[in-house]
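Missing here is one protein chain; the remaining ones are kept as they sit in the complex.
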Amino acid sequence: MLLLIASEAFFFMALIIAYVYYRNFTNATDTVAKNLDVVKTGIFTLFLIASSFTLIFSKKALLNEKYVLYKILMATTILFGIVFIIGQVNEYMGLYKKQITLSQDIFGSSFFTLTGFHGLHVILGIIALSILFGISFGKLKIVSISAIQGVDIYWHFVDVVWLFVFYFVYINPLL
Amino acid sequence: MTLTFSLETTNVELINNLFIYFLVVAAIIFFLVVFYIFYYLYKYNSEKRPDLPEQREGSVKVEIFLTSLATTITAVFVYLTISTMGKVQNIPENPEPFLQITGHQWWWEAKYPNSGVTTANQIHIPVGKKVLLQLNSADVIHSWWVPELGRKMDMIPGNTNYMWLYADKEGEYLGTCSEFCGQAHARMRIRVTAQNPKDFEAWQTQQLKPVATSENSNFIEGKRLFEQKTCTNCHAINGTPYQANIGPNLTHFASRKRFLADMKINNKENLKEWLEDPQKVKSGAHMPNFIFSKKELNALVTYIHNLK
Partner (left out) sequence: MSLYIKMPEENEPLPSLKRARGKLLWISSVDHKQLGIMYLWLALFFFIIGGLQAMIIRAQLSWPENHLVSPEMYSQIFTMHGTTMIFLVLMPALIGLGTYLIPLMIGANDMAFPRLNAFSFWMTCMGGVLLYFSFLAGGGPKAGWFNYPPLSEMNYTSTAGVDYYLVGLILTGIGSIGAALNFVTTVLCMRSPEMKLNMLPLFVWMMFVNAFLMLAAFPLLNSGLFLNLLDRQFDAHFFIPSSGGSALLWQHFFWAFGHPEVYILALPAFGIISEVIPVFSRRPIFGYKFVAASTVAIALLSYSVWAHHMFTVGLSNAVNSFFAISSMLIGIPTGLKVINWIGTMYKGSIRLTIPMFFAIAFLIDFTLGGLSGISFAIVPIDWQLTDTYYLVAHIHYVFLGGSLFGIFAGIYYWFPKISGRKLSKRLGKWHFWLFVIGFNLTFFLQHILGMIGMPRRIYTYPDLPYWKVLNLFSSIGAFFMFTGMAVFFWNIYTTLKKPRTVTSNPWNAWTLEWAVPSPPNLKNFVEIPPVHSRRPLWDLDHPDKPDKRLN
């Protein structure tokens, strides 16, 4: 799992490099950044970070065999993930209303690609978490402990990637 | 040409010298490798030495010795590379190009900013003078390469590159586009004519003359057709409102020795063949097939061929 993550990290690295490259090495002005709502997205970012923590606690609960607590925390994690996705969708809708799309210009292209791929990963993570959540209502097998460790790493990774994306796309243009 | 110029090493000579140093070292290394392989194959063949050999695991001393030897050779070549690079590619901070070449699918646009000459495919430079070349592309990536006049440099859309061009003898120098640029890439060849400065000036003056006129009825008909059949949507003629830059500027077309990026000799037969069916002559070319009648064709050829 760690290796897959490392491999994925290179994928996102390439996308982020593309974005930074366009910002700093071409003369085009960034049309997307000034239309982004940093505060709102910042709040949704907090949800995503919080979900990482709830996942850590739910794993601990599982290892301590506190199954009810585990289920509650797991559900919270999934919920936070979904809230984040809703935030993303909201952001996209806002941009579409301002006629900013993938094909509009180079920043449209890189913004939507970068955040879109990240969103896709969040959704995949939510699906994986939901499957784990579903399994937890059946008999808990040993298999699902190694599975939850995998999903755990994955979810934190997706979180960390978002922090980078948030920094480069939302914060950096303001500096 | 003055004596001082022939004493100076040209860029091409610098690169050639470096290549020769490399070849000598590479040949020695290669010879040693091949020699030892065959010597060992011969000496340590199992038919000669059927006994089980001693099971030695290698020698750290040999490894360290050979690694340091390789590192030393590398260091020498790193030095040579960097110093030669600085000599060949020393572009001033605010470059003032003598010649601007723009690559198009599949022809070369040439502009001389000092004199204002614009031409296509027929490129002239003065002998004995290092000229600064500016390279751009109008569509895809092309690459300018005339091996005897200088290095190779890519033409990248959105970027501007510079390089030096130098000819020490009069004559025609052949080159080619060397980055794959589509279907007619093979047909995108370069011919640079190096002339003594006097001839070069004369050529420039001739290129700056206003567009030719004639009272010949065929010529007048050809001119009318040229404007009516939308040739002017792509081709520019100086001194007229038609200034499109999609195909070559044709103001002095007849003065060019060859056309279609050095593909064909510029005569009436070849021009006629080209206008009749561009795809048949140069597959992939962006010139449309206009399906002219014989009469129209004659008129157009007469017109274009009088644009001296």
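Labels A and B are assigned to the chains in the order they are written; within every chain, residues are numbered from 1.
One rule holds for everything that comes next: contacts are C-beta pairs under 8 Å (C-beta built on N, C-alpha and C of every residue); 3 or more make two chains touch, one makes a residue touch a chain.
Computed from a predicted structure; not experimentally measured.
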Residue among B:T10, B:Q100, B:Q122 or B:T176 touching the omitted chain: B:T176
Of B:E63, B:E96, B:E201 or B:D277, the one touching the omitted chain in the full complex: B:E63
Residue numbers in chain B that touch the chain omitted from display: 14-15, 18-19, 22, 26, 29-30, 33-34, 36-37, 40-41, 44-46, 49-60, 62-63, 66-67, 70-71, 74, 77-78, 80-82, 84-86, 88-89, 105, 139-141, 143, 145, 147, 151-154, 156-159, 161-162, 174-186, 189, 283-284
Where the unshown chain meets chain A, residue by residue: 3-4, 6-8, 10-11, 14-15, 18, 21-22, 25-26, 28, 102-103, 105-110, 113, 117
